[in-house]
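Every protein chain of the complex appears in place save one, which is left out.
By written order: A, B and C. Residues from 1 in each chain.
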Amino acid sequence: MTNSQLTLVQIDNYGPWTVTPEPRREMDLQTLQSRLFADLAQFVGSRDGYVFFTRFDNMVAITNGLDADDHRLLQESIGNRYPVTISLGTGIDASPVEALETATAGLQHAGSAQDGDRREVLSGGYLSGPERTSSDVQIAHFDVNDATGKYTDQLNEFDSFIQIEQGYATLMRYLREEYGALSFFVGGDNIISICPAMDAADYRDAIDHVEAEAGVELKVGVGIAADPHTAGMDAKHALETCRHEGTVVELSRPVDGVEVATD
Amino acid sequence: MTNSQLTLVQIDNYGPWTVTPEPRREMDLQTLQSRLFADLAQFVGSRDGYVFFTRFDNMVAITNGLDADDHRLLQESIGNRYPVTISLGTGIDASPVEALETATAGLQHAGSAQDGDRREVLSGGYLSGPERTSSDVQIAHFDVNDATGKYTDQLNEFDSFIQIEQGYATLMRYLREEYGALSFFVGGDNIISICPAMDAADYRDAIDHVEAEAGVELKVGVGIAADPHTAGMDAKHALETCRHEGTVVELSRPVDGVEVATD
Amino acid sequence: MTNSQLTLVQIDNYGPWTVTPEPRREMDLQTLQSRLFADLAQFVGSRDGYVFFTRFDNMVAITNGLDADDHRLLQESIGNRYPVTISLGTGIDASPVEALETATAGLQHAGSAQDGDRREVLSGGYLSGPERTSSDVQIAHFDVNDATGKYTDQLNEFDSFIQIEQGYATLMRYLREEYGALSFFVGGDNIISICPAMDAADYRDAIDHVEAEAGVELKVGVGIAADPHTAGMDAKHALETCRHEGTVVELSRPVDGVEVATD
Partner (left out) sequence: MTNSQLTLVQIDNYGPWTVTPEPRREMDLQTLQSRLFADLAQFVGSRDGYVFFTRFDNMVAITNGLDADDHRLLQESIGNRYPVTISLGTGIDASPVEALETATAGLQHAGSAQDGDRREVLSGGYLSGPERTSSDVQIAHFDVNDATGKYTDQLNEFDSFIQIEQGYATLMRYLREEYGALSFFVGGDNIISICPAMDAADYRDAIDHVEAEAGVELKVGVGIAADPHTAGMDAKHALETCRHEGTVVELSRPVDGVEVATD
């Protein structure tokens, strides 16, 4: 069984800030948002966690391995270097969406995202060393079969993008509804999902669903480890195996000790 | 009539680079992608253009006001500071998607995105000063009605995100298919579209369609100017008018001289 | 004769901000300072100007080619993305230090650097197109002879650094006192100076003085152009000539039409 520690990163009072006293230059907002995300990616990533840009004013991270001091420091450092501050809510659950539910609720209870007074909330609990196991985190890394050949080198960029987006929108809904998994587009033709303990047949079903609904063909590599970086890197290598072997689903190691035939 | 100058920014040989000699740490890739986008946002934005992160390895920009020297300098500067290089293809057309078609084709003719030899292509033409008019660029800025109240403060972040994504996926397809307009999610609950000459009724139809198909309620502010920044800032102000007046569609100035009743 | 347009960039109220309400983490201040400088380097540099980190809370730029709108935009963009704001004072004079005197005075008249109320001053005048000539900017690029062989590969890094610093401190004083030139250490073993119209003999004297006083051997390449980037790039190429020819002073083109023998 997995045990995901999810952290929601929410910029405090961002909507009002972007238009006060007047609307700000859009490209400056894009720059601020992207660089704030990049800093989170470095802080969390160098501690072996993963963070996803999501909506930029709200970002989802899987933070198995980061403790209270890490979260506190991250919040302080952002507050020292940006014109905005962040609130951090954390939750832990075998189901990723349940963990995120707890994380989000921790912030919602403290106040609205656009509350003029709510700043730098730090809520929730963190997995201690002894509580962690090597199957806590399951990361699935999907990509589109021959995206470059089928889309990038053939269609105009927006039509390529529409294809990838439709595939993503379909996969994100299906995995959340069926498994409580959280999926994030990470660039190119890549989607990374934070999953509960799912097996090869589950991934095959998801891929079949996306092909039927959106006409987009995916393949997936899956990794399981105590931390997101290790699980995610195993997933990348498993995806390379798909690429070389011509397979569709590759798990880097059995789920819960059960040997699973790759497909 | 609009006259959009679209530039496609494509990282050369990125897919292979990310896995050679071995797959690279995902959070380092996220950092590189985001910071590269942020630099493009600053360069293009400070020349009054707009750029959208799109797929990060392929990014779409509307560059009315940027000439050949600007594109060449941008390419050189990125090449001096990143471990990757970029190719830039540009196209001009009243229809945004047609302009992007030309831009994309310019790169495709030079070689594949994953061509080991193709580097730093610079293709296409640029609007000269005398060719430009004050109705060249039409920017629409959509946001979701009361996203904070309905989603952010109520649902867990991923379910809020799914709602926004479904709304975006529906709007992006509709506007591209009906009008050749290109729509980009820019964070929070905001979508910015590069449009041809559309009127208030067209925007109303789009909003109705998204509400019917995805259950997401949008409002929109629209601006028209010679450059993206001015058009986009007018659109932001028009959106503030929607917010204060309770309206759904506001155009900052008439389209093609025809007075259009806002709705 | 040169005609330098110097801009002083000063962070408003920075000293107090760094310790209010409590002293901030030093590495966060270093990060903020460096990234602010980097953004200035990109904005000014992409418009063919040069900016030097100087004291980080006060930075000196040579901005021939940047006008009032450019300065205003730079100020606005920084204000949108950092937790601090900047004041910009500009001055124009054949003598670089006189131009900087004017630039500095413009800010001083508006209020103290640590004035709780003074924010985002924009003072001074800017060279118009017709006023500019191809000899406005003289840039000298010095480096230390065989720094890698003599210092970097021989001494511990701090002792190498002391040597470079002593050479820099001596050169900066001499050139300011003798010629009103402004010298800036730019990394490695490189110093870039903003000079008035000086000839090869003047540079030779300066190099002799530094060798006598600090025991550090320099060579120099000099460029003259309408803008800092072109002058600076010519200076770099002239320095490469020194490196290949074994010479000590190389001017990329004659000063004021007088042919000057390189030495």
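Heads up, the rule we're going with is that contacts are C-beta pairs under 8 Å (C-beta built on N, C-alpha and C of every residue); 3 or more make two chains touch, one makes a residue touch a chain.
In this text the structure is predicted, and so the values were computed from the model without any measurement.
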Of C:51, C:195 or C:251, the residue that touches the missing chain is C:51
Pick from C:119, C:132, C:209 or C:237: which residue touches the chain that isn't shown?
C:237
Which positions on chain A touch the chain that was left off?
39, 42-43, 46, 73, 77
Missing-partner contacts on chain B, residue numbers
24-25, 28-29, 31-32, 35, 76-77, 80-83
Give me the chain C residues in contact with the hidden chain, please.
8, 10, 14-15, 19, 23, 25-31, 33-35, 37-38, 41-42, 44-46, 49-51, 53-58, 60, 97, 100-101, 103-105, 108, 112-114, 148, 152-162, 164-166, 168-169, 172-173, 176, 182, 186-189, 192, 229, 232-233, 236-237, 240
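Heads up, the rule we're going with is that only the chains that are shown with their structure count from here on.
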In terms of residue numbering, is the interface formed by chain B and chain C classified as same (over half shared) or different (under half shared)?
same
Between chain B and chain A, distance of the C-alpha-averaged centres to the nearest whole Å:
23
Inter-centroid spacing, chain C versus chain A (mean Cα positions, whole Å):
44
Residues of chain A whose C-beta touches two or more other chains:
25, 28-29, 31, 35
